[in-house]
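Here the complex is missing a single protein chain, while all its other protein chains stay put.
Moving on to chain A:
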Amino acid sequence: MFYREAGDFKTSYVDDNQTFPIKFDRYRYYFVLLFAFLVVPFVINDYWVNAVFMPFLIYSIAAIGLNILVGYCGQVSLGTGGFMAVGAYACYKLMTAFPEVNIFFHVLLAGGVTAVVGVLFGLPSLRIKGFYLAVATLAAQFFLVWLFNKVPWFYNYSASGQISSPERTVFGYAVTGPHTSAWATYLFCLVFVVLCAVIARNLTRGTVGRKWMAIRDMDIAAEIIGVDPLRSKLSAFAVSSFFIGISGALFFSVYLGAVEVGEAFGINKSFLVLFMIIIGGLGSIFGSFAGAAFLVLLPVLLKNVLVSGLGWPTDLAAHLEFMIVGGLIITFLIAEPHGLAQLWRVAKEKLRLWPFPH
């Protein structure tokens, strides 16, 4: 099998518009999907699902969401943690208020609720940009966490102030609560990941995505050729928050099971997801996955190699992680703003025309 474009001629614009225009890419994509749905569930165990797969899948959704806002539309946000919290609490309220409805819809609706909240907090973006917008979203972050702590209605007046997810099933298999099996929670999250990735890809390849990118690259020119900046920015906030809400809902209900808002959805979460898209690549769906994988795997890897393997103390390994992540962020911001995805693309471009680069 060769990775190449030569001889693979496109005869229609539909073909030329494909997500993976090169045959080899397309096959690899189908292969990954098949593998993820048909092989992984049979070999997965609790350790792998909790340490690697579930955080990877859930953070991927959040990273796709944030990437739409920051990478595609150019609106910086530090409110990701707060919006994930909105998704989590919306999901919790829906789960407890309508126990007979399938959790799948609760998660989707939680995304919808977060989209509305995201639009509200996106309103200032019409007036303020860049650094100031980042500060405004930071305010949203702190306000939302404060709100979920302060108003007991959100946590159903529980004594601990925490929310915890009751057992819910899909096709008879538990996906939340204490009696889940690894493969069920994994597949449940995977379905959402695929759904979100497909939607994100479709939106970004069409006219909605071009409007976002036009706003990102030069908002004045965008407006003069016919982009309504308010609608375009708010649609980015809505879609972005929809994804982030879904990821927050899954993070709470399927992954953690019980949540204390300040701890699970604090400002650290906002930065973590932002780092994911910076390292993975701004303005790239693939980059969102790459960044999520990288930042989920890095601590696991360091822990296994340094702590378990070489006998380093845990805190030293943790510090090393900070240094690696910090160093990478600076490197990527300065040298390669399009992140891992761009390195991948450059490598492919070289391969693509090989062996006749001219």
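Keep this in mind: contacts are C-beta pairs under 8 Å (C-beta built on N, C-alpha and C of every residue); 3 or more make two chains touch, one makes a residue touch a chain; residues count from 1.
Convention: contacts and distances are computed from a predicted model.
Colleague: Given the choices "Alkylation response protein AidB-like acyl-CoA dehydrogenase", "Phenylalanine--tRNA ligase beta subunit", "Amino acid/amide ABC transporter ATP-binding protein 1, HAAT family" or "Chemotaxis protein CheW", state the protein name listed in UniProt for the chain not shown.
Modeller: "Amino acid/amide ABC transporter ATP-binding protein 1, HAAT family"
Colleague: Out of A:Pro99, A:Gly130, A:Pro178 or A:Gly206, which residue would touch the omitted chain in the full complex?
Modeller: Missing-chain contact among the listed residues: A:Gly206.
Colleague: Consider the whole complex, including the chain that is not shown, and state which of A:Leu109, A:Ala214 or A:Leu250 touches that chain.
Modeller: A:Ala214
Colleague: Need a quick check: the contact residues on chain A for the chain that isn't drawn.
Modeller: Residues 12-14, 17, 199, 202-203, 205-208, 210-211, 213-214, 216-218, 220-229, 235, 239, 283 of chain A touch the chain absent from view.
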